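Take a look at the structure set out below.
This part shows subunit A:
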Amino acid sequence: MELALLLALPLGGALMLGVFGARRLGAELNAFFSIATFGAACALTVRVIAEGNFVAAREQFFIDPFNVFLVDLTAFVGCTTALFSRPYMRVELEHGRLTAGRLRLYHSMYQLFIFTMLLALTTNNMGLLWVAMEAATLSTVLLVTLYRTPASLEAGWKYFILCGVGIAQALFGTILLYFAAERVLGSEGVTALLWTHLNDVKGQLEPTVLSLAFVFLLVGYGTKMGLAPLHNWLPDAHAEGPTPISAVLSGLLLNVALYAVVRCKILVEGSLHSSLPSQMLMGFGLLSVGLAALFLWRQRDIKRLFAYSSIEHMGIISFAFGMGGPIANFAGLLHMTVHSLTKSAIFFAVGHAAQAAGSQIMDNIRGLLSISPTVGWGLMLGTLAILGLPPFGVFASEFLILTTAVKTQPWAIPILVAALGIAFAAIFRRVQPMVFGEASVPHLAHVPALLPVFAHLIIVLGLGVYIPSYLAHWYREAAHLIGGF
Partner candidate 1 sequence: MMGMSSLSTCLALLAGWIVIGIAGLARPMSVRFAGRALFLAGALCGAGLALVSLWALNAPPEQAVLPIGLPDLPFHLRLDALSAVFLLLLGVTSVGTSVFGAGYFRAGEGTAPGLLCLQYHVFLASMGFVLIANDAYAFMFAWEIMALASYFLVTTQHRIAEIRRAGFLYLLIAHLGALGILLCFGVLQGGHWEMTFDAMRALRLGPQWATCAFLLAFFGFGAKAGLVPLHVWLPEAHPAAPSPVSALMSAVMLKMALYGILRVSFDLIGAPLWWWGLIALGVGLFSALYGVVFAAAQTDMKRLLAYSSIENIGIACAGLGLALVFAGLGMASLAALAVIAMLYHCLNHALMKSLLFLGTGAVLHATGQRNLGKLGGLMRYMPWTAWLTLIGALAIASLPPLNGFVSEWLLLQAFLFTDQIPRTFINMLLPLGAAVVALSAALAAYVMVKFYGVIFLGVPREGTLVRAHDCGRLERFGLAWLAAGCVLLGLLPVQVIARLNAAAILLVGTGLGEHGQRWWLLAPLTQGRASYGPIAFFVGVLSIVLLTALVVRLFYHGRVRFSLPWDCGFGQLDARMQDSAEGFGQPVRHVFQPFFRIERELPSAFDNAPKYRVIVTDRVWYALYEPLVGLVRRAANGVAWLQQGRVTTYLLYGFVTLLVLLGVVLA
Partner candidate 2 sequence: MNVIALLTQGLEIIVAVAAAPLFLGWINQCRAWLQNRSAPSVLQPYRTIQKLFNKDAVIAANSSALFRVAPYIVFGAMTLAAAIIPSMGTRLPFTAAADAIALVGLLATARVFMALAAMDSGTAFGTLGARREMMVGFLAEPALLMVIFVASLISATTSLPAISEHLTTEAIGLYPSLAFTAVAFTMVLLAENGRIPIDNPATHLELTMIHEAMLLEYSARHLALMEWAAALKLFNYACIGFALFLPWGIAAGAAAPNALLLAIPVLAVKLVLAGSGLALIETVSAKLRVFRAPEFLATAFLFAVLGLLVHLLLGA
């Protein structure tokens, strides 16, 4: 029931906004639907806490510890982003960067995007998962190109082509998965693509086929997740799209892609009885962290900067899942949570800053603290959080990851530490002068909607100090599920 509501609300919202989105109340409707979705997610959560895992709709959908918190996260960030985009987009409209028509497109596509992600998270069917991922791409392409600037069109094109092709690889991977599965589960029943069933029989699945499948799936979903060297669409798309979209892309979409990869990894590792997938994940992770750190060093556009930071963090997380084991998996899951919260918060703050400065080039943004303390502190604290300083949760997860890696993967430590150090320097040397110093930016014309920023930061802070028992319980369960060598 809750599940149906959860999926129906954003879908309905998409259709409805497709019709009324242009009206003045479009933004309010958007916010309303997002909040309602979040409400549904909460109801779902309550039920899960009460009753535990369940499957629904002829096993096509399921909720287990691994996706329940991601569902909540998605619904929550979707909700806060909608709240943020309400005034933000209005200002964009006033600045004449948008027309009412495009605003309608924006609102309905936004809801559709949320829907596809929730679908991807809750579906039990690997095929549907693929469909949802592709749909997520399609629903955001036109959002990336919302401003119709040459740069945004270019970014959109790259996004479309690279992710499209990548996803195509994932389809082939799915086909191979199905191929291997139907030999065990039989093709007549539609169970052959249901993850729960696959997970039960993963021991009997044909190893060679699955390893091939994993390659395709990893490359496919990895592209969407922004693993180096498949990440090239990511910074462009993040930088050129409207800020709320950058926030959800970076905060949610990457998580969903990662979720898909990990689901596949569980199956493949189960059938291979070898650590090959883990090693691939670790390799990609380290490569992403290292490359991202170096790219960070030379960024001048603030949204590109944080886009690369997202790549870096995806790298860290996949390294964690690659390491496997209760602690590292726990850390990875925690990191997924805190990263998406923090990164979206940062993008909110960045959005206001860039809007005030009328530029995304960092050299043109100076002394935010003196024009709007809230924006300034929001950006500063968010940055410190994402750089892994306490009391924020990113610190906790990085603490867990590093301390575990020292003993299990000592070879990786130098790369990891060097990358973290470079990333720290690269980001902080840019952010500090933007927040501090003499103001170069005119005062904000409107009241910034910073409730989302601080809401996120407070949650992240809370997770750094205290993790609620049931959340910890989910993490542990999921960590156990993911297993690893």
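Regarding selection, all candidates are chains of the complex that A comes from, given by their letters.
Following the convention adopted for this analysis, a contact is a pair of C-beta atoms (placed from the backbone, for glycine too) under 8 Å apart; a residue touches a chain by one contact, two chains touch by 3 or more; residues count from 1.
As the structure is a prediction and not an experimental result, all values here were calculated from the model.
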* To do: Have a look at 1 or 2 and point out the one touching subunit A within this complex.
  => 1
* **Residue ranges of subunit A touching candidate 1 (in the complex, touch as defined)** => 154, 157-158, 161-162, 165-166, 169, 208, 211-212, 214-216, 218-219, 223, 229-230, 232-233, 276, 280, 291, 294-295, 297-298, 327, 367, 369, 384, 387, 389-391, 395-396, 399-400, 402-408, 413, 417, 420-422, 424-425, 428-429, 432-433, 436-438, 464-467, 469, 472, 475-476
